[in-house]
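Here it is, the structure, as structure tokens.
Left out: one protein chain. Kept in place: all the others.
Labels run A and B following the written order; every chain starts at residue 1.
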Amino acid sequence: MPSLPDMTTPNLTALAGQALADSGHVQVPAPDAGQDALVEWLQRMGDNGLILGHRLSEWCGHGPALEEDIAIANQALDLIGQCRLWLGLAAEVEGRGRDADAFAYLRDAGAFRNLLLVELPNGDFGVTLMRQFLFDAFHVELLRALKASSDSRIADIAAKAEKEVAYHLERSADLVIRLGDGTDESHRRMQDALNRLWSYTGEMFLDDAVDQAMADSGIAPLPSSLKDAWDRTVAAVLDEATLARPADGWHHKGGKKGIHTEHLGYILAEMQFLQRAYPGARW
Amino acid sequence: MSGEWPLWEIFIRGQHGLNHRHVGSLHAPDAEMAIRNARDVYTRRNEGVSIWVVRSNDITASSPSEKGPLYDPSNSKVYRHPTFYDIPDEIGHM
């Protein structure tokens, strides 16, 4: 056992902690790799909801029909509500005094963990709907699996979100079918949207070390395990919509690790403006 | 291709098992979408409600004298309720 340093040493507490840890009495919490992975994974969940909800909210007041304007706002509200739950849990697990708003408003783009797909610009309403369908079909499978999570907090959030997202999928799948099998123009727009977005779908099913850690502890499924069900849903809907599934090829990735498209920076510049311009103010 | 989405009358039976009740109208291309739009517009997605939709043109009406509709606001979005906001007593009714 090392001798205790004298009283003038500035980092006395740390040294004392180190001494205790060395002696086998672990009282200073060591960084927990499992907790870090969980916080990372919760941010992925929260950021998908936040960024997609933000994109959908851009349509409010600009939708193609009043009924659709209202429906899309409902989806945005669901996703923002889910994001508050996921990021709130991330903050709780992290235990450093942050809250969901701190995650949303005070991280820079490199710290965001959402899929690239959800940050892509809205495009025409066809791109928005196709993006929604491709994501919903994945999201619903993920949430269904999460209802059996070994972490009951996660299972609870998933159970609430799954009901909402099942309805999102019902809507987006039906609209893709109708517009794919509508007029020549609506068919062309939906096929264009599908072609444009296809190379962003692969990222949803990539497994990395964080996913593996979550799967090992029974918290979450491996993303790759959701691919078959997604493929079946997508194949059935595209078939009925008379749309051609693009060939699989190069897939964009990086969002889950914080390497984003240029678009995310602009989303955040807008979203975080007040928190950045008036640091510490309460709203 | 042009033409306005037809108008539908919306009837909702809430969770308490009362009769379906007329709550309003909306536009939709067909019955299935009218039901979905009704969920979004008139229930704000409350669970456990049954929705009927009828093309407005298909309704045969006597000289009408219906009572005003009643409805339940969504329970899941607390901020839609005025009591979510604390307004000081000094301000009076708002």
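Of note:
Please note the rule applied: contacts are C-beta pairs under 8 Å (C-beta built on N, C-alpha and C of every residue); 3 or more make two chains touch, one makes a residue touch a chain.
Operating definition for what follows: contacts and distances are computed from a predicted model.
Only one of "ATPase", "TRAP transporter large permease protein", "Ribonucleoside-diphosphate reductase" or "1,2-phenylacetyl-CoA epoxidase subunit A" fits the UniProt record of the hidden chain, and that name is "1,2-phenylacetyl-CoA epoxidase subunit A". One chain is missing from the display, and on chain B it is touched by residues 1-5, 7, 24-27, 29-30, 33, 41, 61, 63-66, 68-69, 71, 73, 77, 79-82, 84-88, 90-92, 94.
Take chain A: the residues that touch the chain left off the picture are 50, 54, 57-58, 60-70, 73-74, 76-77, 80-81, 83-84, 87, 100-101, 104-105, 124-126, 175, 177-179, 181-183, 185-187, 189, 267, 270-271, 273-275, 278, 281-283.
Here is the rule we use: only the chains that are shown with their structure count from here on.
Averaged C-alpha coordinates put the centre of chain A at 32 Å from the centre of chain B. Looking at the complex, you find that chain A touches chain B at residues 65-67, 70-71, 74, 77, 163-164, 167, 170-171, 174, 178, 183.
Every residue of chain B that touches chain A in the complex is listed here, in rising order: 1, 5, 26-29, 32-33, 36-37, 39-41, 44-45, 47, 77.
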